[in-house]
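Only one protein chain is missing from this complex, and each of the others stays in its spot.
Going by the order they are written in, the chains are A and B; count residues from 1 in each one.
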Amino acid sequence: MAAIAVFLIVEAVPALQANQGSFLGTLTWTPNNTEPSFGIAALAFGTLLSSLLALVMAVPVAVGVALFISHYAPRRLAGVLGYVIDLLAAVPSVIYGLWGVIFLVPLVQGPYEFIHEYLGFIPLFGGDSVGGHSIMTASIILAIMILPIIAAISREVFLQVPRMHEEAALALGATRWEVIKTAVLPFGRPGVISASMLGLGRAMGETIAVALIFPATFGISFQILAPEGNSIAANIANGFAEAGPIGRGALIASGLVLFIITLLVNTAARLIVARRKEFSGAAA
Amino acid sequence: MTAIQHAPAIRRISTGRRVKDKIVQGLVYLSFAIAVVPLLSVLWLVLSNGFARLNMEFLTHSMRNIGARDAGGGAYHAIIGTLEQVLLSSVISIPVGLLTAIYLVEYGRGGRLSRAISFFVDVMTGIPSVVSGLFILAFWILALGMPFSGFAGALALSILMMPTVVRSAEEMLLLVPNDLREASYALGVPKWRTIVKVVLPTAFTGIVTGIMLAIARVAGETAPLLLTVFFTDSINTDPFDGPQMGLPLYVFDQSRRPTDVAIDRAWAGALTLILIVMLLNLVARLIGWWRSPARR
């Protein structure tokens, strides 16, 4: 682990020294020029924005799916569905990427234009033009990819809610939703949070699917429908083949940043789970 | 408690509560529908487009001398590459992962070293695949001056595979009841023989299932290969020398080419990949089912 960090740093230092721009501030990525200049800001921004958007879309749906399987679907169907969700979690990411670029990108063009036309006054949907190769599309694909993981873990946690807690709620005269609200969700919350964080980490590290979607522009913009956007991982995948020695170093430096960000997210997840322990079912 | 006059008849629950219950039920069904549609669409497109192009030629030919616009060609070189890389990474990470898990459960229970290992395994689980590729690139290829090769890819994959193997094996070993171990000790069996003869066989199916799932997961990884195996259109059966291909890489490569024939090849490659991954998953479940206590 430490070795990973050390070697990434060692290989990144020469490139960082050659950097004519500021690694944190520069908004371009031209490390292969005679005067190399590159900065992480735009890439880190794209990574965070697309992943967070994906999380916002995926978590409610994933919790819904998990509840459907654990508490709403008929028992026999639930077993099959759980199995299907597990299988979907195993579908390789490159396949989602392929699906996204061939199927989703043309599909979303129309809706994007519609939203742009009527909601364009909201900065989020504004911009000069809209297109399928945008942050929004990347986020949708990321959301679809992390959904099975979050749903699978959440379902697991919901099923672990002791039967007697649910019966306690039922015996107080709770409706199904109220049983879920009083007994299931509080018990499952730490599990759902850590599943979401895991999903967030996955989304940020996801490379191939977003590399196929992002048009590899540089810049910081909240216009999520505009045909621009990039992420650390996508930039590595797209830029690696053409990179010279400095270029590789620059990419490795960006990978180091990604490593640190995911490390922070995962640690945060563990802390959240640990802090909830006092009130968790483990104490009972 | 104040006395209540005559007890009321069985009250209906309030409309508000009933409506809320129904709304939530609707939302849950809706979210399930939302989730299922794109996932089905992915599977359907892969199946329908993939089968159009998946044939013996695709499985037995490489892409050598076939341009992006040419029809024909196949993924033979990529399939060979994927199989070799996954096999190599399994050879590296399964023994290491298994021994680590055994140490954690049987020897290091709660000690400082085992807690440290446990922590690192947790952190390693969260490493993005592209970072593991970068690490092997920085360490193996740039620092040690090794060439791009299938073996380098296998190294990157084992970084991803090892924590998964450790975690699943650890869970399975923890499920082995302590009574079994104590029963064995009580017969005067030394600890290492207890582990080999009693604990491991008991947890065997669970461990195998976990390993198969870990293999299935790394078989679909693209990003680390991109940085360590590089590309080739030719067949290279030697994983220790020169660029290889991998199926995920093949799909990625073909789908970036803007021609219909390349896209068709990408779909066929995706289908092959899904079939391999699903097959591994299925084998894992079958092993789990075959030895499950419920069946005895």
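Just so it is clear, a residue touches a chain if its C-beta (ideal position, glycine included) is under 8 Å from a C-beta of that chain, and two chains touch if they have at least 3 such contacts.
Here is the rule we go by: contacts and distances are computed from a predicted model.
Asker: Looking only at the UniProt record of the hidden chain, which name from "Probable membrane transporter protein", "Molybdopterin synthase catalytic subunit", "Glycolate oxidase subunit GlcE" or "Phosphate transport system ATP-binding protein" is the right one?
Answerer: "Phosphate transport system ATP-binding protein"
Asker: Of A:A168, A:I193 or A:I272, which residue touches the hidden chain?
Answerer: Hidden-chain contact among the options goes to A:A168.
Asker: Consider the whole complex, including the chain that is not shown, and state which of A:F45, A:F187 or A:F240 touches that chain.
Answerer: Only one of A:F45, A:F187 or A:F240 touches the chain omitted from view, namely A:F187.
Asker: For the chain left out of this view, which of A:E178, A:E206 or A:E228 touches it?
Answerer: Selected residue, touching the omitted chain: A:E178.
Asker: Name, in rising order, the residues on chain A that touch the hidden chain in the full complex.
Answerer: Residues touching the hidden chain, for chain A, are 75, 162, 164-165, 167-175, 178, 182-183, 186-187, 189, 278-281, 283-284.
Asker: In terms of residues, what is the contact footprint of the unshown chain on chain B?
Answerer: Missing-chain contacts on chain B: residues 1, 3-4, 7, 9-14, 17.
In the analysis below, only the chains that are shown with their structure count from here on.
Asker: Go ahead and note the Å separation of the Cα centroids belonging to chain A and chain B.
Answerer: Whole-Å distance between the two chain centres: 18.
Asker: For the complex, give me every residue of chain A touching chain B.
Answerer: Within the complex, chain A touches chain B at residues 1, 3-4, 7-8, 10-12, 60-65, 67-68, 72, 83, 86-88, 90-99, 101-103, 144, 147-148, 151, 173, 175-178, 180, 198, 201-202, 204-208, 211-212, 233, 236-237, 240-241, 248, 251-252, 255, 258-259, 262-263, 265-266, 270.
Asker: In the complex formed with chain A, which residues of chain B make contact?
Answerer: Counting only chain B, the residues touching chain A are 13, 17-18, 20-21, 24-25, 27-32, 34-35, 38-39, 41-43, 45-46, 120, 122-132, 134-135, 137-139, 142-143, 213, 216-217, 219-223, 226-227, 231, 248, 251-252, 255-256, 263, 266-267, 270, 273-274, 277-278, 281, 285.
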